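Yeah, one chain of the complex is gone here, protein chain that is, but the others are all in their spots.
On to subunit A.
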Amino acid sequence: MAGLELLSDQGYRLDGRKATELRKVQARMGVFAQADGSAYLEQGNTKALAVVYGPHEIRGSRSRALHDRAVINCQYSMATFSTAERKRRPHGDRKSTEMSLHLKQTFEAAVLTELYPRSQIDIYVKILQSDGGNYSVCVNAATLAVIDAGIPMRDYVCACTVGFVDETSLADLCYAEESGGVSSLALALLPRGGQIALVQMDARLHQDHLDTLIEAAMTACKGVSKVLDQVVRQHLQEASTLQE
């Protein structure tokens, strides 16, 4: 396990959190005027910027249009300065493509796409600083951006990564933990109904532990949703007072 003690005997993690505690989440909505919706979200040191355009007419080939619902187009990219070692290519590599697909799936489950047939919604997410849990931060940022754009959703989509160490589930892994050999699981949740929009796990984990891990992920997601809700409410309040 790379020689790192991920969970001390006293129950503290590397960065001083307890097992179930999330990193500090800070977010702002409506950061760009040009876009239909935008949001900036920090979860610990992972920082993401999400921009939403649409719904609008299908751009490019018309054949992609769906007659009964909107097409969601996602693009994920990482800034060249986002990781410890400078990245060569901000987007378009295999990892980013995969991540884009995951985002697309997640939001197809959450956005009420059937309200906008033959149209397209673009979600662009950029990671400015990467410190673990990129996928979940992207989802959380994109949710805020979609809400900012005024696109109707079934519920907030909240995502969180959880890991499993020493019989304990760690919520919201940071980079050091992710690279420390934890079997991690990313989960996107529609918290009110408790529906799972996406689960992703590519590590080995004993079947017996899966339930506890998913349970921990869902509690963590609900924690995130509370924060997001607060952010949205505060943003609305500010926006309405400005208009007055």
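The rule we apply is simple: a contact is a pair of C-beta atoms (placed from the backbone, for glycine too) under 8 Å apart; a residue touches a chain by one contact, two chains touch by 3 or more; residues count from 1.
Convention: contacts and distances are computed from a predicted model.
A.B. asks: Tell me the UniProt protein name of the chain this structure doesn't show, selecting from "ATP synthase subunit epsilon, mitochondrial", "DIS3-like exonuclease 1", "Large ribosomal subunit protein mL46" or "Enoyl reductase (ER) domain-containing protein".
C.D. replies: "DIS3-like exonuclease 1"
A.B. asks: Can you tell me which of A:Gly37, A:Pro55, A:Pro191 or A:Gly223 touches the chain that was removed from the display?
C.D. replies: Checking each option in A:Gly37, A:Pro55, A:Pro191 or A:Gly223, the one touching the absent chain turns out to be A:Gly223.
A.B. asks: Out of A:Leu7, A:Leu22 or A:Val139, which touches the unshown chain?
C.D. replies: Going through A:Leu7, A:Leu22 or A:Val139 one by one, A:Leu22 is the residue touching the chain not shown.
A.B. asks: Which residue from A:Ala65, A:Met153 or A:Ala176 sits in contact with the chain not drawn here?
C.D. replies: A:Ala176
A.B. asks: Could you list which residues of subunit A touch the chain missing from the display?
C.D. replies: On the subunit A side, contact with the omitted chain comes from 8, 10, 12, 14-17, 21-25, 44-45, 84-85, 129, 131, 167, 174, 176, 206, 208, 223, 227.
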